[in-house]
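FYI, not all chains are in this one, though none of them got moved.
Naming follows writing order (A and B), and every chain is counted from residue 1.
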Amino acid sequence: MPIPESVLYPPFHVVRLNHILLTVTDLERSRLFWADTVGLQVTGQTEDRVYFRAMEERGHHCVVLQKGETAQADMLGFKVYSDEDLDKAERFFRERGLPTAFVDEPFQGRTLRTRDPLGIPLEFYFKMEKLPSIHQKYALYKGVKPLRIDHFNCFTPDVQASVDFYNSLGFRTTEYTESEENGRLWAAWMHRKGGVHDMAFTHGVGPRLHHVAFWVPTPLNIIDLLDLMATTGYVANIERGPGRHGISNAFFLYIRDPDGHRIEIYCSDYQTIDPDHEPIRWDLRDPQRQTLWGAPAPKSWFEEGSRFDGTDVREPVYAASPIVAA
Amino acid sequence: MPIPESVLYPPFHVVRLNHILLTVTDLERSRLFWADTVGLQVTGQTEDRVYFRAMEERGHHCVVLQKGETAQADMLGFKVYSDEDLDKAERFFRERGLPTAFVDEPFQGRTLRTRDPLGIPLEFYFKMEKLPSIHQKYALYKGVKPLRIDHFNCFTPDVQASVDFYNSLGFRTTEYTESEENGRLWAAWMHRKGGVHDMAFTHGVGPRLHHVAFWVPTPLNIIDLLDLMATTGYVANIERGPGRHGISNAFFLYIRDPDGHRIEIYCSDYQTIDPDHEPIRWDLRDPQRQTLWGAPAPKSWFEEGSRFDGTDVREPVYAASPIVAA
């Protein structure tokens, strides 16, 4: 098995993913899309930035959009268990020769900025400004009615290297895909919070952001979103789905924001909190891996992604051929 | 069986129920409730009236609210198959000694005003102003996302007399309730359009409007409405449900508008279009009759209703005792 043994007592304690910072080229256009179509709540706005949270989140933001000339993914944010874990994390990254810096970030306090070995920009914080609960303010629900941010998925040129690194941080693998041709890892799903993933890696030109995902309560929310997008000028922003993933068993839809950042709407994966939870293996060429019901993903899904700020991309370490829609 | 034989070739052709005219005491308060909570679309407004339609309806209105000092139900409206059917209807009612008058009603043209023998004010029209389709304008959907008006239900002091009369108009009975004590009719559901009912009658002080019902696509719309009402100041307007009726097999919720007019939100009854479709009989004391899952209706549901304009009410022709929530 190409999956390393889980690190049950990691060097610092990551609780879960929390937020993403994205650069968009037209802030107002993007604000409208994320607020009215995705349905996130605006929690703050400056000239250059808009902050959003999902309906059950009490932290100040799960998405931050900032205005820029070129669309890109700027930062993936994670919450740690204590302020002391920030220091432990800083030491961990520094000792591995990775860049570290503490900044005081609006609404999230002392924040550790760093990168993983493949260049993905990461930040860790402990204490975010809390807002009043709105999960029972049903008049505010709109769009797909997103409840919380669920996970990130990144293209990486070397899935094994990415998995090994996040495994060393205590991320545990729940499902993975192997190339039948060479027995090498093609993709992996890794969690901290007890679901299928906080972070997933997909073989491809990278590192790039493949998508950020939001959790919704039922498949009908996704059908409502499809109807809404199809009749409000966003039919071309529907990329893939709806469907059931073989991997994760989740019901999904992939859409693209006005800059092409990919968003997954996701519901109904399963609980993985046990330390001895065993990962599920899939073959790359299993047609039910991507979609249990058999429909392959389009070419764009395997090829397009958002560049990360300040990181060059490179070709993957081996050539692979997933099943692509003709 | 207390149900008369169906009149398969009736004296005039009623297509279906179409609209209701209700007097409300605070037009703006009621407009907000019917538009934002029920989710009907406003199609017209004057100083004294607001007109609404549901999402798949192309006719100008299914609900008309008019301002008045005392809340009441003013008119139940039905569509006939042709202009000629209006004349046949006028003759039919006139020959039975019932009042008839033709008026030119805004948006619905030549309209026959009359009353049934128990005093319920009725109107029949053929041609209503048509509006562009909005069933695929998903950005307009709100509240419970009502698709169409479904039926009326009226208290009547003499269910047998009411059934006999509507049967003579070609309404066909789909389900009915008998009192086990005396074998007499206690309630009946009668249709023209091929569903469980356009019009139902319930034993009680009457005639009064028991409720007007709207069709929604799935039970989840009803759950969404409950969440919305419960968190926007309307928790006291939730009267009964959600539940599955034994009768009709529909999933239901009863709510009250700001004047107490009762509204049923309703989904998933069945097709009854066959001329030889046989009615289903229920015992009054069968606990699954009201609610398949066993929960009895509250007292208010058996006692409260909207008075009809210009009609006195009287006690029912016999005493009965349905199962009431303790």
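Just so it is clear, contacts are C-beta pairs under 8 Å (C-beta built on N, C-alpha and C of every residue); 3 or more make two chains touch, one makes a residue touch a chain.
Note that the structure is predicted; figures quoted are calculated from it, not measured.
A.B. asks: Which total copy number does the whole complex reach if 2 copies are given here?
C.D. replies: 4
As a convention for this text, only the chains that are shown with their structure count from here on.
A.B. asks: Distance from the CA centroid of subunit A to that of subunit B, rounded to the nearest Å?
C.D. replies: The answer is 50 Å.
A.B. asks: Given the complex with subunit A, which residues does subunit B contribute to the contact?
C.D. replies: On the subunit B side, the touching residues are 136-139, 218, 220, 224, 227-228, 230-232.
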